[in-house]
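Take a look at the structure below.
Note that one protein chain is taken out, while the other chains of the complex remain in position.
Now for subunit A:
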Amino acid sequence: MTFDKAIHARFQVAWPGFNLDVELRLPGRGVTALFGHSGSGKTTLLRCLAGLERQSVGSLNFKGEVWQDDARGICRPTHRRPLGYVFQEASLFPHLSVRKNLDYGRKRVNGGHKVSLDHAVELLGIGHLLDRMPDRLSGGERQRVAIARALATSPELLLMDEPLAALDLKRKSEILPYLERLHDELEIPVCYVSHVPDEVARLADHVVLLSEGRVVAAGGLRETMARLDLPTAFTEDAGVVIEAVVADHDETYRLTRLDFPGGSVVVARRQESLGRRLRFRVHARDVSLALARAKGTSIVNLLPATVVEVADADTPAHVLVRLDAAGTPLIARITRYSLDHLGVTPGKSMWAQIKAVALLG
């Protein structure tokens, strides 16, 4: 059992009007999204992992190393935890140049540098900014430098607190590709706080859903996003994330076919070359159900699927139906009227009609 390779965390924080009480097991690799609405405790949890929350009580075992165990009076201060932290707003030292900001943490790390400075600089594309002062950088550039500065310490755990929240859409799309590269190239676990479903769907491998200081659900991205038993706060935006491969381009109709286990969908022509991996989201409200393969419809994406379970949706008039399309989960949001008239019950074979897919990236 790879028990030692995981991160075990148990934290309690009690403030007037807010309680955090979580117990977590995070995988030792990949990106874990701490996902929830504002006030759900996700940033507090991240700060607990970093040792920045002085009033937290709990324990933290990082891949077999005890970082905190308040019952035994053990608590490593933040500067003795081998982690990188990217704050929500850019947090560069204003009195130091970009280069000296990058050096600040790096020269305080003893031993081997698993991530070279050159690699961090290249990964974030900030080579041309090294001699600038932070106030001469754009918001997006500052955040890229902050990420590179955290990476340059060769952290064993990277914590990111909504690194895109303070940026406008254009800056966000400027940074997201860099974050995706981190995901692909880094061997270390990353905890990524976000309240934006599309960001989570694009970057995460695992999800921890938080609500009012409690863990509501945790697990792999696809399974967790496809769960129906979550509070309505999450189901109003219900949907699934599917990872697919660019399989074919149709130049006549300007379309691209994306294949995934259990089927394929056709979307408007993409720039990506064949074989590239792409993630897309299918919102439950964009999926309808039919008893037979529909003829004479404008909807091109039709998938055979088996009904797995039915659950309440955000309104009494609707239900959420979880489907299995040859291994790929789907969720459809249909009316209770249709549920009864089509006789939708677990085990029934149906056709899922997908009106729209949201490509991430």
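Note that a residue touches a chain if its C-beta (ideal position, glycine included) is under 8 Å from a C-beta of that chain, and two chains touch if they have at least 3 such contacts; residues count from 1.
Following the convention adopted for this analysis, contacts and distances are computed from a predicted model.
For the chain that is left out, the UniProt protein name among "Molybdenum transport system permease", "Gliding motility protein GldA", "Cytochrome d ubiquinol oxidase subunit II" or "ECF RNA polymerase sigma factor RpoE" is "Molybdenum transport system permease". One of A:83, A:240, A:265 or A:344 touches the chain omitted from the figure, and that residue is A:83. Here one chain is not drawn; of A:105, A:163 or A:329, the residue touching it is A:105.
One of A:153, A:301 or A:353 touches the chain omitted from the figure, and that residue is A:153. The set of subunit A residues touching the chain not shown comprises 50-52, 77-80, 83-85, 87, 90-95, 104-105, 108-109, 134-135, 142, 149-150, 153.
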